[in-house]
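Shown next, in structure tokens, is the structure this report addresses.
What you see is part of a larger complex, with each chain still in position.
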Amino acid sequence: MILVLNGPNLSQLGARDPAVYGSATLDEVVAGAREEHPELDVFTSESEGELITRLHAARTDGTRAVVVNPGALTHYSYALRDALELLDVPKVEVHLSQTPAREEFRRTSVVSPVVDVTITGAGAYGYRLAVRAALHLADAR
Amino acid sequence: MILVLNGPNLSQLGARDPAVYGSATLDEVVAGAREEHPELDVFTSESEGELITRLHAARTDGTRAVVVNPGALTHYSYALRDALELLDVPKVEVHLSQTPAREEFRRTSVVSPVVDVTITGAGAYGYRLAVRAALHLADAR
Amino acid sequence: MILVLNGPNLSQLGARDPAVYGSATLDEVVAGAREEHPELDVFTSESEGELITRLHAARTDGTRAVVVNPGALTHYSYALRDALELLDVPKVEVHLSQTPAREEFRRTSVVSPVVDVTITGAGAYGYRLAVRAALHLADAR
């Protein structure tokens, strides 16, 4: 099982600025990713605390890898970073938009230094790439 | 309906440092604002996630405008900022104290660039001004 | 009497970038504000020195409060700041545009720490809010 974790505001995909994020809803994005691997456990929350709690559970529930899009928590949530760091499976960070080309604050990810792979800018397709990367890393262990 | 959103620690108004925040409780502040406009939907939470969820709901519940006092989330919650940004109604940020005259960290609002109006320093009366500004902007659409 | 002080380039309102500043002239903006309170003494100048001199006069001419839009002096005129600071009446800073959403240099106001209230982004209507805030503060003394 691969855990797919989505942070704040990703629940609103499709409605939010389609020029930046695309017009697919989160369900559609996940459906695309399932074409790469059907066994995805998707967890989406607006709450930093709930995301952390879900990651703790992944330590003992057979999760083989994590694909994580922390939303704007990317830029300041050292608590989420710590939760990711203490989870010992491959971790792939994904962002729909090309964050380095946007506002200054979006250019820093406090999460990147503790994940294995980061993929930005590929839109919904980025989730497919992220799942592939996660599988590849999990198989290599 | 105008949504009035209050962030962390605003529930404690009246008890907290009256020299800075005034002695009115949050209920009294809101009562004052209702003199400007009776149809205020007030939501107060200590939780970033709950505030974001409430803002998402406002996309479809007929909210005409938002008055928001994010409390200390003002200074770092890019997640709240994103939630405000994707909500397409007039938005007014209000702070009771004159934040630019206080500690260094209070001088930066990550929320200001995505709202229409910011009002600081007018104490409880600032909520009245904010409601008026929100009405004015909503009427102008 | 409330002193309404306008700094450099505000005399050109209406002609200047209407998308940012609106299409009302300064006279029209002031006329709107007079609906809140008829006794406004309006002083407009391109000169830092004249603005300071006018503020000094306010110490003895019965001015009850000041509404000030320092224009671009907002961002560097510590001399204007000192003149405001030594004037012991309520002071309200107002900007037509939402300055925190514009160029980097417009995000810092050297004046904000010495005024009571700051209002940004409400356009011509901001002057009305500023006058109300000034009256409220003056009445509370």
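Letters A, B and C name the chains as they come in the text, with residue numbers starting at 1 for each one.
By definition in this document, a contact is a pair of C-beta atoms (placed from the backbone, for glycine too) under 8 Å apart; a residue touches a chain by one contact, two chains touch by 3 or more.
Computed from a predicted structure; not experimentally measured.
This structure file defines a homomeric complex of 12 copies, of which 3 are shown in place.
By our rule, only the chains that are shown with their structure count from here on.
Chain-to-chain contact here is organised linearly: an open path runs through the chains from one end to the other. A rotation of 180 degrees, rounded to a multiple of 5, brings the CA atoms of subunit B into register with those of subunit C. Between subunit A and subunit B the centroid-to-centroid distance comes to 30 Å (mean Cα coordinates, whole Å). The distance from the centre of subunit B to the centre of subunit C, with each centre set as the mean of the Cα atoms, comes to 23 Å. In terms of their C-alpha centroids, the spacing between subunit A and subunit C amounts to 47 Å. Not a single residue in subunit A touches at least two other chains. By the touch criterion given at the top, residues 98, 100-101, 109, 112-122, 125-126, 129, 132-133, 136-137 of subunit B touch subunit C in their complex. Contact residues of subunit B toward subunit A in the complex are 47-50, 52-53, 56, 59, 76-79, 81-83, 86, 110.
Within the complex, the subunit A residues that touch subunit B are 7-9, 11-12, 15-17, 45-50, 71-73, 75-76, 105.
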